[in-house]
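For reference, the structure discussed in these notes is given below.
Removed from the display is one protein chain of the complex; every other protein chain stays in position.
Our next item is subunit A:
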Amino acid sequence: MVSIDVHNASVDFPIFDAKTRSLKKAVLGKVGGKIGTEARVPIIEALHDITLSLRDGDRVALVGHNGAGKSTLLRLLSGIYEPTRGTSEIKGKIAPVFDLAVGMDPEISGMENIFIRGLFLGMTRKQMQERVEDISHFTELGDYLHLPLRTYSTGMRVRLALGVVTSIDPEILLLDEGIGAVDAAFMAKARDRLVDLVRRSGMLVFASHSDELLFELCNTAIWMDEGRIKMHGDLREVLTAYKGRDPLEQMSPETLERLGETR
């Protein structure tokens, strides 16, 4: 049973500047007594009072303006951040695809990066060995896999990251925006694979600004605004409220047909 339950969770970031992040301030601050608000570290409330319950089969789109807390929410759901207040309970094997540059070493080959990614996602070397061919086939990178990652284009990195993540059968897939950097042909392929993956296993939370992709992969949506959940419900309703217009209006008839949606 795959599930995510977040209850009244808040994520507060302490902002240390060069001065507060030193012992001097902590020590002297105590000795010298309180100096107004100076002693306190300023805090950014990135997420505020999030209550969320996701179950098997939920495919959630995450929308909102820049800085609304989408990425932070994804990190909360992945368990990277534990809530500073409230609780979060995550059951399932998580595979996050956030920043494509991170966790990838530019100096080593794509192949070695596949292994490291896989190990981070809880696989063993042997299990990854079995998947290498599949990944290589899916990413279409061929001999490029033996070249250092720094020679890759952004799109090729996206291919690699998606290839690894989709090969390991995760139960909770967390995707941050940025996977749009690949070409249309590969996108179609990736979409099929993602749709298939989501159908087979658990849960998807996907932050993106592309309506088309969201309609393709998701069925519900969360609208984040200033660190709070402003709206959570049917994808089309939420997107309509967020954009102020029906997102399907703008799409071509072919796209609509593929999505199986009607205006």
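Methods note: a residue touches a chain if its C-beta (ideal position, glycine included) is under 8 Å from a C-beta of that chain, and two chains touch if they have at least 3 such contacts; residues count from 1.
Keep this in mind: contacts and distances are computed from a predicted model.
*Asks:* Given that one chain of this complex has been left out, which of "Cytochrome b", "4Fe-4S dicluster domain-containing protein", "Carbon monoxide dehydrogenase large chain" or "ABC-2 type transport system permease protein" is its protein name according to UniProt?
*Replies:* Spelling it out: the chain absent from the display is recorded in UniProt as "ABC-2 type transport system permease protein".
*Asks:* Touch as defined at the start, partner being the missing chain; which of A:14, A:42, A:67 or A:233 qualifies?
*Replies:* A:14
*Asks:* For subunit A, which residues reach the chain that was dropped from this view?
*Replies:* Contacting residues on subunit A, toward the hidden partner: 1-2, 13-14, 16, 21-24, 26, 75, 78-84, 87-94, 96, 98-99, 101-103, 105, 107-108, 112, 115-116, 119-125, 169, 171, 201.
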